[in-house]
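This structure is in structure tokens; I'll ask about it shortly.
In this view, the complex is presented without one of its protein chains, the others remaining in place.
Chain lettering (A and B) follows the sequence in which the chains are written, and residue indices restart at 1 in each chain.
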Amino acid sequence: MTRSSFRILFAMLAILVLGVFIAACGDDDKSSDTPTPAAQSTAPAKSGDIPADEKTANKIAPVDGAAGVSLSVGSKNFTEQYILGEIYIQALEAAGYKVKKDLDLGPERVAHAALVKGVVDAYPEYTGTALTSAFKVKVEDVPKDPQQAYEEAKAAYAKVGITALAPTPFENTYRLGITKATAEKLGNPTKISDLADKASTLTINGFPACRQRIDCLLGVQRTYGFEFKKFLPGEQKYQVLDNGDTDVAFVFTTDGPLSSGKYVVLEDDKDVFPPYNITFAVRDEAAKKLGPEGQKVITDVQKYMTPEIMQELNARVDLDKQERDKVAADYLQQFGFTS
Amino acid sequence: MAAGGRDMTTAPIAGILDTFGGAVEFIFERRPSDAGTVDVGGLGEIGHLAGNHFAVSFLAIVVSIAVSVPIGLWLGHLGKAELLAVGVANVGRAVPALAIIGFCVAFLGTGFRNIAFALTLLAIPPILTNTYVGMRQVDPELVDAARGQGLSGFQIVRQVEWPLALPTIFGGIRISVVTVLATAIIAPVAGLDTLGTPIFSEEIYGDEGVLAAAIAVAFLTLGTDAIFAALQRIATPKGLKVAARDNRRRRSWPIPIRRVQHP
Partner (left out) sequence: MSQAPIAQSGGFLRNRSGDTGCPSNDGICLGWMVDHLDRYWDPFLEHVVLTLIPLAIGFAIALSMGLIAHRQKWLITPLTGLTSAIYTIPSISSFLLLLPITGRGNDTAIIALTAYTLVIIFRNVITGLAGVPQHAVDAARGMGLTGTQLLFRVELPLALPEIIAGLRIAAATTVGLAAFAYLAGAGGLGANIDSDIDFRGNVLVCGIILTLLAATLDAIVLFVQRLLTPWRRAVVT
């Protein structure tokens, strides 16, 4: 590079840095702050407020012998999984365990393989996903009752040396989502069956494998008996809903963007989708290391994971762009697990 | 036939060879998917995916050639704007494909055309750089001689510089071909089914499907590279083909080098 080219490059870099500084001072975008802490009310936990004495009772006490125990906790590769992973990790650390963070293992097959092979000691998995994906149970055969589904998953996990701890109150399952504008155009449907006569004119979006999965598009079309006009593969569902590339999209019930009120979610009236509660899947040796107290830390911290709370946590990361570990820490603090 | 879920840590090499054989079978045989739902595999499906893959890649390559080569020829002939043609373009290689595609989807939406656009952006830097450098590395004495004979700028480019720069230019094109075909694997997350679809739907297509898709991409790459190698042979004047054998300088990956002028 010649001398003058060097100078030009330097100047470009300097201008860029300067520009960023100017933007920082001049730009007054309203970023969302953390919500104010819960008021002293007796509203049910659904809104995020719990009585003060319950809050103090929740505090995680250090577990005897935890200091010598180390394990690794992972997660799959989307927002809710990251948050759950962080919550579990921070809770275990508050109890005195040494935890190695290995989030973002990948999609379910990679995560499950990592768990079975011992690459990671534990990660949170959905009961329905474990049964259909890891243990090849046909979707039709998965029990629709969440507790039964959990028991089956627990038994299947036990056969490969994994302990599945008690499930969460919330489930994060599939639904079909449309924008408010599309809803008006289609006559304000409330459930999936309402789409029956219009489906042949609609495009539907889902992740690439959705088209062939019984717990996704394939199952919906078979059970409801209609077909959509076109399947649009893609991961950015809310983008394609917003820009009109698709009319309908497969969404998750606890997706953060759903809390913006811009979308209408259709009910699964024919019960296509199996239950999807989270269970902390941990290898038997690690479960033994945790002991009953360690396992109780995990199941206790799940107590307030309602659909509303989870959607709020997801929205904080996806919409408010907060850091995942901070969102997890706020959850633990809110309900008194940590201070 | 199902081979998914086999533990590969105990016999990694044997496992890989096994999956490899299974992958080749996957390309030709249609069979139930790993999830036991629909049928996957077989030439029809692989052909369809490969067709999409090739189409979007080829469009991107052609457009990027149409954009980069004229600019590179013009700037290279004049010897101007080296920082842009080389420095900026080279650094442009650093922008990850994922970022380009994500950005394009965010602004332009999904679909064939928008993915082709993103891939075009990806393909431009190597072609632009190589065209510019190829032109710069033509012996200035030849250019002077041509000017002395009264050839116009355009004629010099066409008759003197372009033929001599061809190997380098095509070198850049072939690099872009590899890059674009490899990146088209991500297209399924942006609305187009290509050979990346099996890779992203591993639970349906299985290990064999994933490997089959990767093999298909590799073959597609080799095939397209061969097409451009043939195009290069056609475009090169015969006299240069003889000289090219001795002139191994042109086979490198160039950035302009000021050679010390020997007395």
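Please note the rule applied: a contact is a pair of C-beta atoms (placed from the backbone, for glycine too) under 8 Å apart; a residue touches a chain by one contact, two chains touch by 3 or more.
In this text, all values refer to a predicted model and were calculated from it rather than measured experimentally.
**Q** Which candidate, B:97, B:124, B:157 or B:173, sits in contact with the chain we can't see?
**A** B:97
**Q** In the complete assembly, which of A:253, A:277, A:302 or A:338 touches the absent chain?
**A** A:253
**Q** Any idea which of A:49, A:121 or A:152 touches the chain not displayed?
**A** In the full complex, the listed residue that touches the missing chain is A:49.
**Q** Which one, A:92, A:232, A:309 or A:332, makes contact with the chain that was left out?
**A** In the full complex, the listed residue that touches the missing chain is A:309.
**Q** Residues on subunit B that touch the omitted chain in the whole complex?
**A** Spelled out for subunit B, the touching residues are 8-9, 12, 15-16, 87, 90-100, 102-103, 105-107, 178, 181-183, 185-186, 196, 199, 210-211, 214, 217-218, 221-222, 248-249, 251-255, 257-262.
**Q** Which parts of subunit A are in contact with the chain that was left out?
**A** 1-3, 6, 9, 13, 16, 20-21, 23-24, 26-32, 35-36, 38-39, 41, 43, 47-49, 77, 79, 82, 102, 104-106, 110, 114, 119, 175, 235-236, 238-239, 253, 258-262, 264-265, 267, 307-309, 311-312, 315, 318-321, 323, 334
Just so we're on the same page, only the chains that are shown with their structure count from here on.
**Q** Distance-wise, how many Å sit between the C-alpha centres of subunit A and subunit B, to the nearest whole number?
**A** For subunit A versus subunit B, the centre distance works out to 37 Å.
**Q** Per the contact definition, I'd like the list of subunit B residues that touch subunit A in the complex.
**A** The touching residues are 7, 9, 33, 35-38, 40, 82-83, 87, 102, 105-106, 109-111, 188-193, 196-197, 200-204.
**Q** What does subunit A use to touch subunit B in their complex?
**A** By the definition above, subunit A touches subunit B via 1-2, 5, 8-9, 107-109, 117, 132-133, 136, 138, 207-209, 212-214, 218, 232-236, 239-240, 243, 245.
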